[in-house]
Each structure stands twice: as structure tokens, then as C-alpha cells.
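One protein chain omitted, others in place.
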Amino acid sequence: MAERIKEHPILGDIKKGEPVKFTFDGKEVMGYEGEPIAAALKAAGLMVHRYTKKEHKPRGIFCAIGRCTDCVMVVDGVPNVRTCITPLTAGMEVKTQYGVSDKPFEEQ
Amino acid sequence: MKRYDLIVVGAGPSGLSAAIEAAKKGLKVVVFDENEKPGGQLFKQIHKFFGSKEHRAKVRGFVIGQQLLDEADEAGVKVVLNATVIGLYQDKEVVVKLGGEVVHYKGDAVIIATGAAENMVTFPGWTLPGVIGAGAAQTMMNLHGVLPGKRVLMLGSGNVGLVVSFQLEQCGCEVVALVDAAPRVGGYGVHAAKVARTGVPFYLSHTIVEAEGDECVTGVTIAEVDSSFKFIPGTEKHFDVDTICLAVGLSPMSQLLKMAGCKMEDNPKRGGQVPISDSYGQTSVPGIFVAGDVSGIEEASSAMIEGRMAGNVAAEYLGYIEKDALKEELDTLDKALDGLRQGMFAPSNRGKLIEKTDEGIEVSQSLLKNGYIADEEIERFPGVVRKVGVHPVIECTQNIPCNPCQDACKKGCISIGKNITSLPIVVDGSECINCGMCVANCSGQAIFLVDEDKGDGSAEITLPYEFLPLPEEGTKGFGLGRDGKVVCEAVVTKCRSSKAFDKTHLLTIKVPKEYAMKARFFKVS
Partner (left out) sequence: MNSVNDRTRDIGPFVPGPDDDMLICRCEEITKGEIRQAVHDGMWTLTEIRRYLRTGMGLCQGQTCSKLVKGIVARELGVSPAELEPATSRVPMRPIEMRVFANEADSNKEGE
């Protein structure tokens, strides 16, 4: 779906940290250290960050600056982490958030 | 509790500017910002700014951001990042979340420069992943180098919608439509024109009926609306898109001021709930000041001036400068701000329908309805003249506060005159040397160099080009009209790049001479 910009006509090469591995729902994904978790997910084409508590509807990035809290996920066991402003580190365990849990609704 | 002379909340253009001025006057200043990096939204702005030299016109936003950070460093301003201000009590006690702690500070003066938040609109499917704010798109592509999507529909024809659409195209996304419920384009005509000429269709008086998709956006339907914004049945249009971008205005983030007991008002001209303040940012609570978008939605250029005003007023409030010195500072800043607040898009003209320019020329209706000036309208503007040999064609048709083109031409071919909002004219008898500085320096990308008749039945057009890859000499393709539609065959004869052009490349194309005044963009075949 989405991908990274290779060379930007105005910004040139956009500086990135070291490439690192992290997991999304247990699957290995590549990203760059220090970029927001949400950016790494988006670059990997992963759109759905969570399913809402009441209606179980999918949500993803909306404001990308930490205001709307729609992009929250369970990160290293902590729920409600705003992935658009939380820097990625190597080995992070990022999980889809169902309500406020990382367990799908049928298992809750 | 730690005390500061001045606490500034927000390290964006206005907050930093305020802190710089205050620090220069000797105040002990701290700036708190909740983000990881300072600069607010400036580092996402990659277009050249409008204005004149004193407003840093023709400099790109992110460069201005860096200049501001350097200036803050020099002035000894302390910026604390990842510092979320969670409260402001009446006696100027500022509560900040720092790491895992809550810390209280006391400011003898406080400047609130928290900026604005994006407005949103609702439609079925608006919560689907893939529906994002225009700010999110800018953040993803310009800060993090990630494409927001491949096929994007933009809702909103204000400057944000127009500028972000162009940015999306610059990083390789396809903008399939630019949609606005309003009957007229809201932003600068030059911003609209540079988007339209690349082939983005504008749908004014249209809005989103529905976003489609189960897990994320896969498509969107728009429809025309009548004058009371009701959908007109049968006008639906469908697009396959993976992203819907919302650029429907901004609202001041003024909650801290309300909490601090400042008198507030709901002022639609300022974008919503704002503190009642004088023209230098003094609120109803002595010692609490505001600057930038939080006091009324404008632009980064004016926010920086407002910040400098507030910084100086705070310095005088605490006795660091005398009244006379303050007046001197404010007089200069007043002039600079007045310069920006003129013209058709001035805050005082918000919501007004302007039919004629200051020069008495009818405004292009096609520009307002379609995003581009129609061929039959273009020659009534003073920057568009026919001449023998290479000459500038200036398609700048609205009174906006901007004048770098006049300084760019060392030969004096372009004149705006004393009034910064006047339409640029091509000076009679002047001699163009084809240097291209005007093309590269026009923040609106509205200047072209045209040689209408090369003597062999062809014409040459030099146009601003900010896309990759750069077409090489000899590349064959098509000349696109102002409406973005193919008008003729074209071949690239030259592509000039230079440090002085600041990433705006000058593409020269050869077209049949009857298209000299029609072709305004190039597409590789």
C-alpha cells in the first residue's frame, strides 16, 4: 500500500536512524530506529492499529501528531500508546489493540 | 517551585519568536513544547513563503524553521521538549508533564503560543484507516519520508489543501481530485493553479458522500451540493482511492487560556474560541499573552511577527525595557504585520466575495471555480503581455502580499511598486536576459519565460519544476494547459538547476508557437 519516499525533490534524502527489526502481532517488520512506530507500520502497508471497544471498528493514523489518539496500540505490553509520536526501537513488540487489550474480542 | 521571568508554551514559529525577543531583552525564558522536536509545523512546510524580504519571502518553511532555531540558540533560549503543559492556573502557575513526573513552574509572565488544531468533517466511513488529516499527510511525507498513500482525494481548497495536494504530488502520490463544498477555491489562486496544471481536477460545490472500505479506505464517492449544502441526487462521482485527506480549516487551541481565567470569545473570523486580547497579545489577565494561531488563525509568517510583539510586550511588562523602546520595536513589527494583512486574503476580507482586483481588473472566475485561469481570461492581467524575444509572463492575478519577483529581476523587467499587494507588471522597454531568477523566485510558481516565436514555427516556454525525476534534454512529452489537459506535443530543450534557484528547476520546453500562451506544464509521454 504505502511506501517510503526514495528521493524527495525538495528535501533530498530524508535522514533516518539505523534499520531495526520489530514485531507487529508477532510478525517481524523492518523500520528505522527513532521514527514513529506509526511511520514504520505505514511504510510496511499496515493500516489498522486497533479495533474500538464498543463497535469493534478499525482505526489507524488520523492526526499523526499525538492529538487524536486514534493510532494507539499495545506496545511492549502497554496499551493506549500513541504510535504516531512514540519512537521505534529495536525489538519492540507492537500489537493490535482490541478495546484496551491485545487479545482479540472473542478471547476477552 | 522554579521561577522564570517568562514561560512560553509552544515552540512553533510564534513561541520561538517570542522567546527570542524576550531573551534578547535579558529575560530568563523557558519554552515548553510537547513534541519531540521544536519548530511546530514549520518543518513540514516545504514551499517557498510569500511576503517580502523582511518576512523571509521565497525561503522555504523548513529553512525558516532552522533559522529560527539557530536564532533561539544564539539568544540563549532554553527549549524543553517532550514537555506537555497540562495546566495553567490563574497566578501563572504552569503545570508540566516531564517524563514520569508532574512539575510546577511559576512564570512572572506567560506567553501561550499553542497554535491550532485541525477541524474535521464527518461522513459515513470517516473513521476508517486511510482517512487522515492534511497535517498527518504532511507529517508522514515531509518529516518521516513515508508516502501517506498512493491515490489520494483531498477535501478542502484552502491554502492547506492546495499546498498539501502539491506536496503529495511532489513525493509521488496521485491526487485524483480536490474537493470543496464551497463554491469557490478558498486559498491563493497561484497555489490552486500550480496544482491544477499538473492535472488534478477540482470539484467545487462538492463534498464527500461516503468513504468506502471494510478495514481501510478503498474508495470514495463525492457529489455536488446546492447552495444550502444539500447533495444533489444524480451528481455522484466515484474514485478508487486509498487515502482521503481532510483539510477543512483550523481551530485555535486555546483551552489553557480559558483555564487561566482569560476572557474568551467565539470569533468565527479568528477561527473559533480565542482569548480577547489587544493587538500585541495582552489578554484580560495581566502578564498572560498570546501569539500565533491560538489568538486567531493566520499563517506562520504573521505568527512569527506576533510572537516578536508578545516577547517585547512581556519584556516591557516586567520592566526589562522602557515604554519608548517598546514603542520603537512595535512600530517596526506593526509595519511588517500590516504588510502581510493586506490584499484579497487579508483577515478583514475573510468571507467576502471580491470581484475585482485593486487595479479594477475582473478576478478570474475560472480560477475560483476550477483552480485555473481560462485561456480567454489570462491576457487581461498586467503581468501577461506579448513581446518579441524571451520575456516573463507573470500569471499572478490576485492581490496578495508578495514581492520577491520584483527583487529577483536584476534588469528591472518586473515591477510591483510600493504597494506589496499590487499585481506585478512587465516593465515597458525592459530587456529580459532569460536568467530565470523570476521563475525560480516566485513563491507561487506563477512566472514563465516565454519566447513566443523562435522563427521555426515553435515557441519556448520555461516553467518552474519541482518534481523528480528531472526530464533530460530531448525528452519528448506533452505540453499541458493551465487546466492540466494535454494541449500539444512538447520536447524538453533545457533543464536548469542552480543553488540560487533553491530546488525549483527551470524546465524549458519547445512547443508549436500557437501554444506559447497555453502550455504551462510538461508531462513525459
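The chains carry the letters A and B, assigned in the order they are written, with residues numbered from 1 in each.
Basically, a contact is a pair of C-beta atoms (placed from the backbone, for glycine too) under 8 Å apart; a residue touches a chain by one contact, two chains touch by 3 or more.
A quick note: this is a predicted structure, and the numbers were derived from the prediction, not measured.
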Contact set of the excluded chain (shown chains only): A, B
From B:Glu34, B:Glu169 or B:Glu224, residue that would touch the chain that is not displayed: B:Glu34
Residue among B:Leu98, B:Ile232, B:Ile433 or B:Ala500 that touches the chain left out of view: B:Leu98
Where the missing chain touches chain B, by residue: 1-2, 34, 80, 83-87, 95-98, 100-104, 117, 119-120, 122-124, 126-127, 251, 255-256, 258-259, 264, 266-268, 272-273
Sites on chain A contacted by the missing partner chain, in the whole complex: 52-55, 57, 59, 62-63, 67-70, 72, 80
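Convention: only the chains that are shown with their structure count from here on.
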Length of the line joining the C-alpha centres of chain A and chain B, rounded to whole Å: 29
Chain B partner contacts - residues on chain A that touch it in the complex: 1-5, 7-11, 14, 16, 35-36, 39, 42-43, 47-49, 57-68, 70, 84-85, 87
Residues of chain B defined as touching chain A within the complex: 34-36, 46, 60, 62, 117-118, 127-133, 135-136, 139-150, 170-172, 214-216, 242, 466-468, 503
